[in-house]
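Please read through the structure below; I'll follow up with questions.
With one protein chain held back, the other chains of the complex are shown just where they sit.
After this line comes chain A, so read on.
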């Protein structure tokens, strides 16, 4: 796994994102409240530059009329058709089969371990080393 230094931390303050190309792959790196996440910047649906979408929260409902809005700023919504992905894992929320299980993992996982077949955006692991943001892929 190669490590790529992409920016000094102060170039990527909380709430910002950086787009880059690594080994021919479009990547976006996010700083969400001091945590860093990397995502392949290509939507698995029709190929839009996924990470140009807005960061939103996750709307869920256990019963009609009950709406929970969590994971604020952690869900990326595709700029084209609005499919939602968890930037921590790349997991999609629009695969209906997932809605049936009713359990939504909220814990942090290393991105590379969560490639679960269709409708999963490719993730890359990001970590901070000294004062630089480093992407592994």
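The rule is short, and it goes like this: a residue touches a chain if its C-beta (ideal position, glycine included) is under 8 Å from a C-beta of that chain, and two chains touch if they have at least 3 such contacts; residues count from 1.
In this text, contacts and distances are computed from a predicted model.
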* Asked: For the complex's missing chain, which UniProt name, "4Fe-4S dicluster domain-containing protein", "Amidohydrolase-related domain-containing protein", "Glutamate synthase [NADPH] small chain" or "Urea transport system permease protein"?
  -> "Amidohydrolase-related domain-containing protein"
* **Sole contact to the chain not displayed, among A:4, A:42, A:71 or A:88** => A:42
* Can you name the residues of chain A that touch the chain not displayed here? -> 15-17, 19, 26, 42, 45-49, 51-56, 73, 79-82
